[in-house]
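Removed from the display is one protein chain of the complex; every other protein chain stays in position.
Chain naming follows the written order as A and B, and within any one chain the residues start at number 1.
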Amino acid sequence: MSLTDPDRLFPIDDALRGLSRAIYDTIKDLPILSPHGHCDPQWFAKNERFPNPAELFVIPDHYVFRMLVSQGVPMDDLGIPRIDGGAVEQDPRKIWHLFAKHFNLFRGTPSGLWLNHSFEHVFGFLEPLTPDNADEYYDHIDQTLAMDQFRPRAMFDRFKIDCLATTEGALDNLQWHKMIHDSDWQGRVITTYRSDAVVDPEFEGFVQNIAQFGELTGEDIASYDGYLNAHRARRAFFRSHGATATDHGHPTARTEDLPHTEAAALYAKAISGQITASEADAFRGQMLTEMARMSVEDGMTMQIHAGSTRNHSAQVFASHGRDKGFDIPRRTDFVDALKPMLDAVGMERDLNILLFTLDETTYGRELAPLAGAYPALKLGPAWWFFDSPEGMRRFRQLTTETCGFYNTAGFNDDTRAFCSIPARHDVARRTDAAYLSELVATGRLEENDAFEVAQSLTTDLVKSAYKL
Amino acid sequence: MSLTDPDRLFPIDDALRGLSRAIYDTIKDLPILSPHGHCDPQWFAKNERFPNPAELFVIPDHYVFRMLVSQGVPMDDLGIPRIDGGAVEQDPRKIWHLFAKHFNLFRGTPSGLWLNHSFEHVFGFLEPLTPDNADEYYDHIDQTLAMDQFRPRAMFDRFKIDCLATTEGALDNLQWHKMIHDSDWQGRVITTYRSDAVVDPEFEGFVQNIAQFGELTGEDIASYDGYLNAHRARRAFFRSHGATATDHGHPTARTEDLPHTEAAALYAKAISGQITASEADAFRGQMLTEMARMSVEDGMTMQIHAGSTRNHSAQVFASHGRDKGFDIPRRTDFVDALKPMLDAVGMERDLNILLFTLDETTYGRELAPLAGAYPALKLGPAWWFFDSPEGMRRFRQLTTETCGFYNTAGFNDDTRAFCSIPARHDVARRTDAAYLSELVATGRLEENDAFEVAQSLTTDLVKSAYKL
Partner (left out) sequence: MSLTDPDRLFPIDDALRGLSRAIYDTIKDLPILSPHGHCDPQWFAKNERFPNPAELFVIPDHYVFRMLVSQGVPMDDLGIPRIDGGAVEQDPRKIWHLFAKHFNLFRGTPSGLWLNHSFEHVFGFLEPLTPDNADEYYDHIDQTLAMDQFRPRAMFDRFKIDCLATTEGALDNLQWHKMIHDSDWQGRVITTYRSDAVVDPEFEGFVQNIAQFGELTGEDIASYDGYLNAHRARRAFFRSHGATATDHGHPTARTEDLPHTEAAALYAKAISGQITASEADAFRGQMLTEMARMSVEDGMTMQIHAGSTRNHSAQVFASHGRDKGFDIPRRTDFVDALKPMLDAVGMERDLNILLFTLDETTYGRELAPLAGAYPALKLGPAWWFFDSPEGMRRFRQLTTETCGFYNTAGFNDDTRAFCSIPARHDVARRTDAAYLSELVATGRLEENDAFEVAQSLTTDLVKSAYKL
C-alpha cells in the first residue's frame, strides 16, 4: 500500500506511459528552483522546529482550511486566528481531528495530492489519513518534527532546494534574510520586492506606509520623483539581499503611461488620502509602467499577478483579515490593459515581464499571442487554483501552439505550505513529461527534443526568466 | 445491431474501460432522482396516453426542433404552435417524416444519444431512424403509446424514478400535484417554486401577476412587506405540495442587498409599471437576496439559473413566443454579482444555494472558488447546452480540483422531454464513472473511494442538496 502511485499523472496507454516515465526520470531529481513563493524566511533564519502538525498543514494553508469551511466547518474550530480578538480553538490535536474527519473533501484535488505526497515522502505514511488513525498520524508527525533533521534548514536541504525566493513588502527590513546570509548555512534563500503596500492607494495604511517609505530611504516622498527614487533605493536594498525580481499583485492588469505631471498629480492625491477609486486604479496602472522602466534600469524581473478579487467575504475579512481563502478570481483583460506599458517597454529585449492570470480564457486569446510577439513578455506558470494537473495541462494546451515553450518561465510553487514544495514541483514535472510524451506520440515533437524541452522547463527557463 | 453501444462514453483503453464499467455497474440501476425539470404534472395527474410520436419527441422539445430550424426547416412545417394565430402543420405523421429526413443533423449531439436511447430502450428499435423506416417507427411508437403500460405513470415507474420535481409559477394552483397526491398512485412528483413572473418587473403581465399574487394570498401587495409575505405564503403552499426548492431564472446573477426603503421604493415603481430597465435589474437582484433570506427561514433550497438571453430572435418571439430554441447563453459574472447576497447569507451552514451557469468560463474562475469557500453555495450540474458528455466532462475537470466533489449537487435532467430522462441520467452516470476511473488510473483517487464518490454523485449529494 502506498499513498502515491509511482505512475501518477502519466498517460494511461502503456507506450505513452513508458515515454512519459522516461522523460520524467531525467528531470525528477533535478534540484528545485522556487523563484516565487511565500515561505516565511524566519523559519530558515531561526531554524526552530515546526510547532505541530496543525500549524504545519492546516492553519497557515488557506487551500486546505477553506475546503473544510466550504462544507460548514467553522473557521474558529480550525484555529484560524481572528483579527477581531475572538477566541479560536487552541488545541492542535482537536484541529487535526477535524481535518482528518473531513479529509475525504480533498478527493480529486491537488491539495489531496500534495498532502499525501508529504505524508508519504516526508513522514513515511503508507495508509491514508482517516478519523481512526488521526492520533497515530498526529503523534508521528509531531515526533518527527522534533528531530533536528526535520528542522526548516534540514528540510530545505532534504527537499533539494537550490534556490527559494520569499516575498517581502517594500518596507520590510529583511532581517531574516540578513540572518540567513550571516549564518553558516549555505541554503540560498532570496527575497522579492513586493511593493503593493506603497503602490496601491487602497491598501490598508497606505498613507502611513508612504511616510515610513520616506523615512527608510531618506527620499522626499512629498514629490513624485522622490517617491520613485525611494522605490529605486528599496529595490537596490532588496537586490543586496538576493532579490532578482519584483512582484505586483494587482486586482487588474491595467497599466498607464501618463505624462509626468498627471502621474505626479495622482500621486499627490494618493498621499493626501483624497484619491477616488478610479484614480487609485489609474495610479496602480501608472506604477506598473514605472516599475517596468525601473526593471529596464536595474535588470530585475517583473512579475504581474493580476485578477484576484481579494477578501470577497466582508464577514470573513472583518473577523479574520486577509488571505483566508476568500480571494476569488475575476475576468481579466490584458490586451487593452497592458498596451500603455508595452508601448513604453514591450520591445525591450533584456527585460523580463512575467504574466500570471487567474482567468484561463486569456491563455490562448491574449497571453500567448502577446508573449508570442513582445520580446519583454513571458508567461508565468498556471497559478493558484490552476496549479494543478488539469490546470497545468490546459496551460500547455492553450499556450504552446501560439507562443511555444520558450516564452514560458518554468514552474513556481507560489506557496506558504513548505512541505508541499517538493510535491508541487513533482506534479509540474510529471504533467510536463506527460504533455511532452503526447506531443511525441502524435508526431508533433521529435523524441530527443522532448527530453531537451523537459530540461528547459524544469531548469533553464526558470533561471533565465528570473536571472538566477 | 443496436442503437446504443453498451460501452458508450467510457474511455477507450481496455483497463480503464473495465474500471469505468465496474464503477458504472454499481450505479446504473439506482433509482432516478430528478430534482429539477419541466415535465408537465398533468401527465401524471390525468395519466392519459401520450398523443403521438411527434408530440412525444419533436413538438415540445426545443432541443430537437431548433436543430431542424437551423438548417432551414420552417417551424410551421414542424407543427410548432404559433401565438399569432398562424396555421401550422397538424399531421403528426408528416412532422415525423420531416424529423426522420433530417435525423442526420443529430450526429455527434446529446439529442442524438437521448433519442436513440429512447428508441431502443423504451420502444425496442435496433435500426437507426431513416426516411425509409419513418412509417415503421411512427406506427410502432404510436401503437406502443396506446398500451396502458406506456401511459405516463407506468412510464415513470418503468424509468425507476424515485422522485421527480416539476416547476410551477408562483401563481399556479398546483391542481395537478393535488390530483396526483390524492390518487392511489404512489409516484413521488413534487413541485418547485418558480417566482420569476412575480419577481421580474419585465416579465409579461407583471403588474397583473402581482395583483393576482395578492388575491391568492390575501396579503397587501401594495406594500413591499406585504409582497414579501405573499412570497412566504406561496412558498408554504408549494411546500405543502412537496416542494423542497425554489428556482430563479434570471438573465444575470446580479444580487443586491438594499436598505429596506430603497427596496420598497423599487417595488413601488415595479408595480406601478413605471420602472426602468436598470431599476428592474436591481429589483431582480434584490429579490434573489430576499429569497435567500426566506430560504434561511424555511429551509428551501434555492436554485439560480443565470445567464440565458431569452427569446433572442424578435421574429420568432413574435410568431411563436417563449422557449422556442432561441435562448442564447451570455457571458455571466458571479464574483461581483453574488457578493451582496453572499455578504448577507453566504456563511449560513444550513442554506443551500445551487448555482447553474451557461458560461463555462466561470466554472474554474468563479464558481468553483466561490463554492469552495462559502458554506451556503453548491454547484448545480452542467446545464442545458452543456448537459452532454463533453459538457459534463469539462464541468468535472474545471471544478473538482478547486471545490472537490462535495460542493456539487449531483445530476439534474432539467427536461420537458419525458422519455429523455433515463437517457440523460445514464449519460451522467457513465460520464462520471469515466471521469472517476481516469482519476484512479492516474493516481489521483483511491479505487475504493471512486466507488464511494460515484454513489454520492448519483444519490447522496442530490438528496442533501435538495433535502429530499
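Just so we're on the same page, a contact is a pair of C-beta atoms (placed from the backbone, for glycine too) under 8 Å apart; a residue touches a chain by one contact, two chains touch by 3 or more.
A quick note: this is a predicted structure, and the numbers were derived from the prediction, not measured.
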Among B:W176, B:F283 or B:F386, the residue in touch with the chain that has been omitted: B:F386
Touching residue (missing chain; options B:K28, B:H181, B:R239 or B:R330): B:R330
Touch list for chain B against the chain that is not drawn: 4-5, 7-10, 12-13, 66-67, 69-72, 104-110, 112-113, 128, 309, 312-316, 325-331, 358-361, 385-386, 388-391
Interface with the unshown chain - residue positions in chain A: 11, 13, 15-16, 333, 335-336, 339, 342-343, 346-347, 349, 361, 364-366, 368-375, 377, 397-398, 400-407, 438-439, 441-446, 449, 453
